[in-house]
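Missing here is one protein chain; the remaining ones are kept as they sit in the complex.
We call the chains A, B and C, going by the order they appear; numbering starts again at 1 in every chain.
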Amino acid sequence: MDDVYATAHGRRMIEADAASAALGMRVLRAEPGRAVVRMTVSGEMLNGFAVAHGGLVFALADTALALACNETDAVTLVAGADIAFLSPARAGDELEAVAERRTVEGRSGLYDVRVSTADGRVIAEVRGRTRTTGMPRP
Amino acid sequence: MDDVYATAHGRRMIEADAASAALGMRVLRAEPGRAVVRMTVSGEMLNGFAVAHGGLVFALADTALALACNETDAVTLVAGADIAFLSPARAGDELEAVAERRTVEGRSGLYDVRVSTADGRVIAEVRGRTRTTGMPRP
Amino acid sequence: MDDVYATAHGRRMIEADAASAALGMRVLRAEPGRAVVRMTVSGEMLNGFAVAHGGLVFALADTALALACNETDAVTLVAGADIAFLSPARAGDELEAVAERRTVEGRSGLYDVRVSTADGRVIAEVRGRTRTTGMPRP
Partner (left out) sequence: MDDVYATAHGRRMIEADAASAALGMRVLRAEPGRAVVRMTVSGEMLNGFAVAHGGLVFALADTALALACNETDAVTLVAGADIAFLSPARAGDELEAVAERRTVEGRSGLYDVRVSTADGRVIAEVRGRTRTTGMPRP
């Protein structure tokens, strides 16, 4: 379709995603099986230890995951995910999440997301479990 | 200490937690090994499927987890967590996360968090892995 | 039904389970949503660090999980599981796995299994994810 979105439903998902917009996420690329999304850590994203709140790091990964796993017109949901926090992110860090398909078997899928900083520090690694439904797209 | 915070460091963690405040979280109870935190799903928390963004559900659980696992003066970090999404949350839902210690062995801990709605629907279940450090409290 | 098996299909599952038998597992109790299974660590179960091989600790938990989650006549499969190894088990240790239902939502379930020694040391904690199918029992 264009340089950012390979599918129309990918673009529509993000246009309707108020949470990702409120967190300032920018989609760099979304195609079936792969997505790249960025977010800058603001002061409002810090937790009580003055590092990025784990939930917001997870949110970035989750948006990339949702884009990567909605490969076809069938709505695919994230059924669960595991996150490992490897290094803290600080205010001003620009985080990039790269989500990639690992394995799809029937309606079940596994996707890996790496969240890292511009200088290559790995902040978190997420493995997402997805489930393709028979629901029509909204 | 008081009806909400059983420890001074628990209170200070939340007072310094800009992210949890920005998401409107309210701590109902925080004691060593257990915490209860609430958050109302706003329109800005919805994703492209018009349900609560998984990252924000995770964020609520993560704040409860951080409060429950910081049992002593030694800073304890969330090293990782697994979340299972069981039911979608919608705008206006008031979510409650209850975090409880499962097992602590040396510096490693496991804590479970259930996120549910006021009417008892389970939205998500999180199992967090924690690591107690030798770092002094900020 | 009797003091060990609350259901006929639970008993049949174990009678047909060659792997659990070969590993010397003994079912102490199996009822819908809960199971207790024991196994003694033999010399043939040790890994290259002279402690119980993680796969065999997992196997004990997995058998307990399968018994607990097959609550009805509908075949329920373990779709996945996370194991945390908390303490090593040694030759001669008698391990007990206690599996309990955490949450069931539609066809998806979460069950927790604790593996511990007779003297109360926690060896591992497992959270299993289950999926109830439409398959008839064999």
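Please note the rule applied: contacts are C-beta pairs under 8 Å (C-beta built on N, C-alpha and C of every residue); 3 or more make two chains touch, one makes a residue touch a chain.
Small disclaimer: the values here were computed from a predicted structure and weren't measured.
Although it is left out of the displayed model, the omitted chain contacts the following shown chains in the full complex: A, B, C. Of the options C:Arg12, C:Arg90 or C:Arg107, the residue whose C-beta touches the omitted chain is C:Arg12.
Of the listed positions C:Val4, C:Ala79 or C:Val122, the one in contact with the omitted chain in the full complex is C:Ala79. Among A:Leu28, A:Ala91 or A:Leu110, the one in contact with the hidden chain is A:Leu110.
By the touch rule set out above, chain B reaches the unshown chain at residues 79-80, 82, 108, 129. Against the chain not shown here, chain C presents residues 12-20, 22, 43-50, 52-56, 58-63, 66, 75, 77-85, 138.
Touching residues on chain A toward the chain that is not drawn are 82, 84, 86-87, 102-103, 105, 108, 110, 112, 114, 122, 125, 127, 129.
Note that in this section only the chains that are shown with their structure count from here on.
Distance from each chain's C-alpha mean to the overall C-alpha mean is smallest for B. Across the assembly, the mean Cα position most removed from that of chain C is the one of A. If each chain is reduced to the centroid of its CA atoms, chain B and chain C end up 29 Å from each other. Chain centres here are Cα means. That of chain A falls 21 Å from that of chain B.
In this assembly, the C-alpha centroid of chain A lies 34 Å from the C-alpha centroid of chain C.
Counting only residues that touch two or more partner chains, chain B has 82, 84.
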